[in-house]
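A single protein chain has been omitted from the complex, and every remaining protein chain is retained in its original position.
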Amino acid sequence: MTYVEYKQLNPFQKFAYKFKTFFKNLPRAVGRFFKGIGKAIVKFFVAIARGFKNYGTTFVKGDWATKLSYIIFGVGDLHKGKIYKGLIFFAAEVLYILYMIFFGWQYISKFGTLGTVATTYVKKGISKVPVYGDNSMLILLYSVLTIVITIAVFAMYIANIKDAYKHQVMRENGKKPTSMIYDMREFLDGKYHITLLSFPVLMICVFNILPLIFMILIAFTNYDKAHMPPANLFTWVGFDNFAALFDIVNTPKKAHTFLSLTGWTLLWAVLATFTNYILGMIVALMINKKGIKLKALWRTLFVITIAVPQFVSLLLMNQMLATDGAVNVLLTEISHLFGNTTQIEIDFLGKSEVLARTTIVIVNCWVGIPYTILSMSGILMNIPADLYESATIDGASPFKTFTAITLPYMIFVTTPQLITSFVGNINNFNVIYLLSKGGPSTEEFYQAGKTDILVTWLFTLSMTSQDYGLAAAIGILVFIVCATISLIIYNNSKSMKDEEAFS
Amino acid sequence: MKKILAILLAAMMTATAFAGCGEGGSGSGSGSGSGDNSGSDTSSSDSTADDDSADALVDETGYWVDPSAFGEENNITLKVWAPDKAVSLVKEQIDAFQKHYSDITFKSIDVVAQGEGDAATQLLNDPETAADVFSFASDQLNKLVNAGVISEVAFLNTVSGANDPKTVEAGTVDGALYAYPETNDNGYYLVYDNTVVTADQAKTLEGVLEACKAAGKKFIFDCGNGYYSCTFAFTAGVEIDGLETVGDEQKQKFTDYDPDKAVETLMAFSALMKQYKGTWTSLDVAKIASGFTTATLGAGVDGSWNTVPDQEALGDKFGAAKLPTINVNGEDKQLKSMFGYKYIGVNGSSKFPNAAQILALYLAGEECQTQRAANLGWGPSNLKSQQDKAVTDSAVLKAIQEQSANACAQVNIADTFWSPMGNLGTKLFADDTDPTDKAYFTKLLEETIKNIRDEA
Partner (left out) sequence: MIKSYKFRRGLANGVIYFILGLMGIIWVCPFAYLLMHSFRAEATVGVPYLIPKQWTFQNYIDLFMSSGNASINFPRWFLNTLLVAAVSCVISTISVLAVSYTFSRLRFGARKKLMNIAMILGMFPGFMTMIAIYYLLKAMGLNQNLIALMICYSSGAGMGFQISKGFFDTIPRALDEAATIDGATKNRIFWSIILPMSKPIIVYTVLTSFIGPWCDFILAKIIMGDARELYTVAIGLQSMISAEFINDYYKQFLAGAVLVAVPITLLFLKMQKYYVAGVTAGGVKG
């Protein structure tokens, strides 16, 4: 379709067209995504090569102060009168060296083996006490910390050289370096993003990225119950943990569990996302329908589930769904009205796979629909009226308008939300763990039950059976799936949305 | 590049923060042997002569020691973990402890509430902030010894002589005693309403169920929890027998059993559950006391720690007995349960190892055990305390003791034991299980054992 043709369509048709192309383009987008990753890797190495080249040429062209900056941070800046920056660079180097001497080196030097000194026992007075050798876990953790800091300092080192050379060139051209006050002011305007981002990024680096690297590395070690610090060492084992998840010959049960749970995790994520989404939308439509009164009351009723902490409401649900719980009591009392005399004792969560899974999806609706209602209510009111007008002119019935406009529109504008909630459901620990603890149990799986999803299995593995390495490997696989899905869809839906129709 | 500068700056600041605490961290990480030459030799494991010397310091009570045992330790700070219900009693006992050793300066001895069930988990999270002296349940011993966070008992001969041999044996790993026996009562038994079930009926499972059914009341036995449902396997002859090392992993060992007979017993259990469907309910033991209060329950298999609420709920109607028997092909088989002990352990990272050992010896000694038996109803492991009137008069402790003769010790249990066992019970109980399908039960038992041994 040409641009002119597209422009002549009415908004309704335009919308339908875009909706179609979005899904038609998905496979290509996937291809583009992986090609993009490849390109990024190539770019990365090119940049490093260029960095080395600049590193050399700058040294050749530099004056004595610039050259000295290659060893002592900040000398170039100090020499050129950029005092405060020079001091910061210098302080960074001093602190780094102190850090390495007093803390970093003893860990990073053992990073390759994760420790070799075994624990021994000595008599100390009347008691025999352990003298702990190397603690592999702390070696790994503080090595990661040291590596992150080293990378940061290295970047600073490069910045120091660049800055020294920049000021050398400026002096050669007869320019003076900018004053500290000018620079500070620049941080409130031109470089404002640095000011705003530094604190959040620092927090994320220390408390999210660093532990994450730690966890990723754990997946390549044999950290498990047989290798528990502090008295035992663990070490690198390459891809053994990943192999255990796929090796149907040597570890058939683990592999079977992994594959089955992956299937259920994906099914669960799809079911949970779409039931919430569609049912929530229907309720939102009903609440927002013209002529329905007490809108605030209806909304309020649903909002309570959001406000009550999930561990309370889910634990409550768990107890109400027990064989002697409120739900069965209620069912019994209702059945008494119809002449039943026995007690009803349905085991919603502990017996049949299908029943337990269905129950969890339904309870998840109870938890999740209110969120959808809240976010949908606002969006519904924002659907452009001309969409409906053109549909009415085309003679569409109310049902047709719904399936052809409202639904696609909502899906379209809320794609990012959908992805977030899809990924959120893949990682939805609370609902499964608090509600069924993974049950009903089965002898077919390794340390997992029929409603366990990958994250709850991961939790059991790390908390109960201390298979940390295996758990970390699962974590990485879950992450790769989630990240790929969301990057592809998110980036594509965005580029779609940046076009004019719905902006 | 420059835009990352600010981030780096900030990162450096963090680095400083770490460098600041670096000395403390490194000190505790690698150099905890700094003050270890306090006069004794640094010999390795088999130093019986030294153990004798520690035992020689103990006086005739069996729990007080000569103050020289503290060595050079002074200004002592200790932390003790005890379960919530015992905290105030343990505090009193510690006051007595400090009074006795008036020559030693105690800066502080804190008692912190920490359940015995997850003491090991807490300790393994971070041994350095954990308690120096802690109570724990016997099944965690292996985990603690494996990770090397628990110290050997210094007063080996004293402790082994004073306590029930079974508790000593269960606290021993590879020939070394790792913990001070504290109780000999950690198990479950039959609690019943004696207006519903007579003492005679309580002898057989069929009798209990029939009595409950006749009264329109329920019987609670938690089949979904491996701690209780292992009874089915044990009764069937599939008993645990410590751990064995295969490669670098420790796996659960089982005694030899006759698969045919084992399966028959499981089928008998399952058949009984089906026969008394609606009477036999599989619920958490927490529901038992509540069930007695609301008079909906006739009997239940409950843990020793729930005795007080059960007694409150039943009053005069309280009845206690060892687990009943089950009839398998005409033969009455005694139900075999899981039976554990509670221990007091000493943290390997303790800064005051001698003081911690001495305190543990006292807290696990005769006087303290007798006090706990009288005040809390805990069944003692100390042989002298076992003769105390509070113990011999207790129907509950008697039931527990009788049951302990028909039980597997809750020690050396693999982490992978519980959930497959729970699954076994769930499957026996499940409505859609056919109790006559022998092939199914054979397969179920096989798979359960495979899962426990992590052999798949």
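As written, the chain order gives the labels A and B, with residue 1 at the start of each chain.
Note that in this section contacts are C-beta pairs under 8 Å (C-beta built on N, C-alpha and C of every residue); 3 or more make two chains touch, one makes a residue touch a chain.
Computed from a predicted model, the values in this text were never measured in an experiment.
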| item | value |
| --- | --- |
| Among A:Leu301, A:Ile393 or A:Leu407, residue touching the chain not depicted | A:Leu301 |
| Sole residue of B:Gln98, B:Thr204, B:Asn306 or B:Gln334 that reaches the chain not shown, by the stated touch rule | B:Asn306 |
| Residue, one of B:Gln114, B:Asn382, B:Thr433 or B:Asn451, that touches the chain absent here | B:Gln114 |
| Options A:Leu374, A:Ala396 or A:Ile411, residue touching the unrepresented chain | A:Leu374 |
| Residue of A:Leu212, A:Ala226, A:Leu266 or A:Ala396 touching the missing chain in the full complex | A:Leu212 |
| Residue ranges of chain B at the interface with the undisplayed chain | 3-4, 17-18, 21, 24-25, 81, 83-84, 87-88, 111-115, 117, 122, 125-126, 129-131, 284-287, 289-290, 293-294, 296, 305-306, 309, 313 |
| Contacts of chain A with the absent chain, listed as residue ranges | 137-138, 141-142, 144-145, 185, 188-190, 192-193, 195-197, 199-201, 203-204, 206-212, 214-215, 218, 283, 286-287, 289, 291-292, 298-313, 315-317, 319-320, 322, 324-326, 329-330, 333, 366, 370, 374-375, 377-379, 382, 413-414, 416-417, 420, 423, 427, 429, 454-455, 458-459, 462-463, 468, 471-472, 474-475, 478-479, 482-483, 486-487, 490-491, 497 |
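Note that in this section only the chains that are shown with their structure count from here on.
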| item | value |
| --- | --- |
| Centre distance in Å when chain A and chain B are each reduced to the mean of their C-alpha atoms | 39 |
| Parts of chain B lying in touch with chain A, wherever the complex brings them together | 1-12, 14-16, 18-19, 22-23, 25-26, 29-30, 32-33, 36, 38-45, 47, 50, 53-54, 57, 69-73, 121, 124, 127, 143, 146-149, 151-152, 154-155, 224, 248-250, 278, 281-283, 287, 346, 348-350, 353-354, 356-358, 415-416, 418-420, 422-424, 426-427, 430-432, 444, 447-448, 450-451, 454, 456 |
| Chain B-touching residues of chain A, taken from the complex the two chains share | 88, 91-92, 95-96, 98-99, 102-103, 106, 119-132, 134-135, 138, 142, 145, 148-149, 152-153, 155-156, 158-159, 162, 187, 191, 193-195, 197-199, 201-202, 205-206, 225-232, 251-254, 322-324, 342-343, 345, 350-352, 439-444, 446-447, 449, 463-466 |
